[in-house]
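This view holds just a subset of the chains, kept in their places.
Chain naming follows the written order as A and B, and within any one chain the residues start at number 1.
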């Protein structure tokens, strides 16, 4: 879409003569209330993109600059670059696209801007915990104008290329806000009303955050990875080196990583479903759904999507690493040496039915687990999630998710086979990795099974429909349950 | 987006004092028609999320409860939790978030609610074929109020986290409906007007469906899979066991699945393009486009996207299974045994040029087919499909799709090589799988070629521009064809 909008705007400029528009401007500003004259103070990148977009949406645009002549060539033909006072006095809505440190230079325009709607588009330079926000300072400076905060979450780039995101705006005066929302809508963005100007600090911080919801899940994944990598390094490489002098260090870049990744993936996947179980058992224990969960549980519950995607990433990498195994020179040399040995020993047919079956089975179950996880990952794409209803979403994320967890657990069990009972596997007296990894998924699957026991399931259903142990009150049983309940309830 | 909205709302609560808002409420309700007072009856999860969202969008929110004191702490500070009668009488728009079985408890509010707009947000508990719907019952109960159905397709979760989906609503009174749509829009959702209240039953059923458009394609895929799996099992495992006593059962989890998957994928891919051909030939035979297609064809035409995605899934799984083949212990043993044999026989260089070329070629064509299918799959993601125009969409889905089908057919042909002519391949007198699988794609490709014959193509083009065999009338030749025609026409 961006592409053609760009093209569309390009042609606009060519087709429409300046004189036509100038006269149209006067005419329009007098007669047509729906195309108000819009002023922009400031001539930076954002200002230019905004002007181009407003012109394309049929608005009359006046750009106010201290040195209008220098900037005329940078703006589209249809926008008029003029003095600041001229722009401020003729326009109904004025965008303040001057950087906040220089708001003081606008003081001369106080009179001209009185009674008008000012749109503050500025962002903070760094995340600020304490106010006042730029918008509040601007409102203090121009007490007779209506300040609306908005458009700051839209980049100059998306202004030029086409709508990517709803513009969020706040402001105290309803009429001023509505006219800005209408303008926003005509430009093809979806305005989202975010309340009073007092929350403008938050809005100004928005574009400065760097994946805040991913921080904990990514750090957790890294920590798990490092732990399991070291564990495997000690067991698979250090132990043979120390005890038998065997040099397996070449395994570090691929084989050890490839044993570490599925461990991380499986632990993360159980961490996705553990908080839902905790919530359910907490509700059962408290006998009500009207008590807030502890903070850590609330935060954990909101992290599940990110944890799930991290787990999926690890699984996919595990698959790619595994597929690379037979390609390596080392695998080749091992095979050649085995062939030599077989010939030397005179064994015509070497075949171990147990080993063959074990591998065929765990590969096959692993592929299925990966396939299920892929479905979950696809469904968590925003555009796909938008097309499914709540029941479908919860079927995929909960039912299919538990299937994937069960599959992954079976994959690990089959991989382990009978090796948990072979003492040689306990190198340095440490249990093999797959045993360690299986604890959490087993707990989660057992907990889920416990919730399926009829009497427990029945009580939980009651609680989620409003029943309370202490009150036994059921009147005004609130709309809830099946499809409209909160995620932390439905995802168990 | 959800993430920051959550954060944004969080801060809102802290920053705004209650008194300010209380006075603002009175002021606003008197002077400002754009921020009406909104009432919510009921205190469940949905009610709480709705209140939080409405407050964030600058509305004055009154929550009506039978026991207001118990619930005050669960609602945001700015929302006032009060008695039901208080909420009902002060608000202009009242959300009924009480579960339908308890609508009768609201009878006392009849007078207070007269003339107001009631929004029924309830869902059915199970899919109901016959009316009346909850909304119709509510309208019967409050004949003097305007009932609008809406917001039921939005979950409490997405209300809290940010817009995911357009709210669908129905209702009989236009003004009531428009004010609810405006409210919906201010909250950042896209309202979709779905007509009269008489269709509210359908709207109430919406959140209860579980992938209805996927049922037939998924069942069809499963049926094909089972059929081909059994066929391959009989040919590749049972036949050698019965006739020669060879134990190939270890092939069941991977090798047999890996021969089955591409068969299913290829048949499904031809089933994607077959209905379009049927439609074209039907139109040619009838000599008009103004006759409706039979129902089975109409339904088949709407299933093509799902069939295509199932085919893509099978292809990807086929690729992964194939890549796993050399990794297996069984492949390793076979190789070792071959090496032993070669050494024993004293063959210095073993090389079969025909086998080498056959494999290099069919692998290479197969990868290309998979690449093309991936492009098709990516283009069917909603957000990508939205950015392409009709001509681009039809180029990818039709032109590239036929290329992918042709590639997949060549892949199968190369895989088959000359084995269709070797009697040993007809085990139990059954033709080898690849022969069976090739029938349908051959038919489809031939049919497509037939439609490219100039005189046929010309006639079809005429028909699709409105020409009719019986009438030969061409006046008011309707806008159609190239880019705006119906899918069942353009996708052929």
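Following the convention adopted for this analysis, a contact is a pair of C-beta atoms (placed from the backbone, for glycine too) under 8 Å apart; a residue touches a chain by one contact, two chains touch by 3 or more.
Remember, it's a predicted structure, so these values are computed and weren't measured experimentally.
Enquirer: For this file, in which 2 copies are placed, how many copies does the full complex count?
Expert: Every protein chain is the same sequence, and the full complex holds 3 of them.
As a working rule, only the chains that are shown with their structure count from here on.
Enquirer: So, what's the distance in Å between the C-alpha centres of chain B and chain A?
Expert: Distance between chain centres, rounded to whole Å: 22 Å.
Enquirer: In their shared complex, at which residues does chain A touch chain B?
Expert: 1-2, 4, 165-166, 168, 174-175, 177-178, 181, 190-196, 198-199, 201-203, 206, 209, 212-213, 290, 302, 319, 322-323, 325-326, 335, 338-339, 342-343, 347-353, 355-361, 363-364, 367, 370-371, 381-392, 395, 466, 473, 475-480, 482-487, 489-490
Enquirer: Touching residues of chain B toward chain A in the complex: what are they?
Expert: Going through chain B, the ones touching chain A are 1, 3-4, 6-8, 11-12, 15-16, 28, 32, 34-35, 42-47, 49, 55-58, 65-67, 70-71, 74, 97-99, 101-102, 105, 121-123, 125, 152-153, 155-157, 160, 163-165, 186-188, 190, 206-211, 250-254, 257, 313, 317, 320-321, 323-324, 326-330, 332-333, 335-337, 339-341, 343-344, 381-384, 386-387, 389.
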